[in-house]
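The complex is shown incomplete by one protein chain, all other protein chains being positioned as in the whole.
Letters A, B and C mark the chains in the order given here, with residues in each chain numbered from 1 onward.
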Amino acid sequence: MSRRTLLTEEELRGALHGLDGWEVRNGKLHRTFVFRDFVEAWGFMCRVALVAEAMNHHPEWSNVYRTVTVDLSTHDAGGITMLDVDLAHRMNALAGSEHATHA
Amino acid sequence: MSRRTLLTEEELRGALHGLDGWEVRNGKLHRTFVFRDFVEAWGFMCRVALVAEAMNHHPEWSNVYRTVTVDLSTHDAGGITMLDVDLAHRMNALAGSEHATHA
Amino acid sequence: MSRRTLLTEEELRGALHGLDGWEVRNGKLHRTFVFRDFVEAWGFMCRVALVAEAMNHHPEWSNVYRTVTVDLSTHDAGGITMLDVDLAHRMNALAGSEHATHA
Partner (left out) sequence: MSRRTLLTEEELRGALHGLDGWEVRNGKLHRTFVFRDFVEAWGFMCRVALVAEAMNHHPEWSNVYRTVTVDLSTHDAGGITMLDVDLAHRMNALAGSEHATHA
């Protein structure tokens, strides 16, 4: 199975177990990260941008001051794949346990 | 008049004349920028982030691959002020005439 | 005294007491930060860039993979001022105690 294959309901449920702060919303992996201020939120986005470009898999994300909201899906597959789960894990690791909370 | 004072309808109409690509949507200054690829879109966001932090006036913005969508308003004033008009002008200049188109 | 006034030897000695990891080298405040990898080093530089632009006081810095080397001085004053000490403190705070070590 390619990492770009659509996950089944069951695979997705399994994947969400280990993904702190993420849920499925509108058919995408969704999480909000809240940081101390804009500088910390932006530093997070800069780290994620490197990882996303290297994976050639880019998030749909928005930012207002210290909040970063992310939706992940795989356009070609028409839904959530292991690529999205991988990027979600990377984003959790890059956010750091001390700074980010999910709102 | 402070730069954080709400613009009147007439002032806003005047300000929009010189602001290529921007419109008022949901009470905010709104524009979509489209770049060649994620690298160019991200480079734009990096330049804007510096300017926004230095102005202490931050955009509400979202990004999907090569598209950056921006909404500007001044939270304290409850609407659009000269600060937003200033940041919109800065963003147009930073986007560069050759790369960005409004969608 | 302006923050752009050259520090005396004694003021500089006092300032260095609280500045973990920094020393005077070639008439500039000097420190090397080492991170886990390029992504973490770059995230640090992105945070510092925002702060430096907002202060309108920019570092002389270099990067090789996970290492960031910084030299701070105030060009107009011809040496080290409180602006440099301020930026050095900000950089220490932005590096975070867990990631950075001075080499």
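The definition used in the following text is that a residue touches a chain if its C-beta (ideal position, glycine included) is under 8 Å from a C-beta of that chain, and two chains touch if they have at least 3 such contacts.
Fair warning: this is a prediction, and the values are worked out from it, not measured in the lab.
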#### Entry: Which displayed chains the unshown chain touches
A, B, C
### Task
May I ask which residue of A:L7, A:A49, A:L72 or A:L87 touches the chain that does not appear here?
A:A49
### Summary
Full-complex touch with the removed chain, picking from C:D20, C:E53 or C:D86, is C:E53
#### Entry: Touch with the omitted chain, as defined above, among C:T5, C:T32 or C:N63
C:N63
## Note on the structure
subunit A residues touching the chain left out here are 46, 49-51, 53-54, 56
### Task
Using the touch rule from the top, list residues of subunit B that touch the missing partner.
38-40, 42-44, 46-47, 50-51, 94
### Query
For subunit C, which residues lie in contact with the unshown chain of the complex?
38-39, 42, 46, 49, 52-53, 58-65
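Throughout what follows, only the chains that are shown with their structure count from here on.
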### Query
Can we say the copies subunit A and subunit C touch using the same residue numbers, with more than half in common, or are the two sides different?
same
## Note on the structure
Per the C-alpha centroid definition, the whole-Å distance linking subunit A and subunit C comes out as 32
### Residues within subunit A bordering two or more other chains
38-39, 42, 46
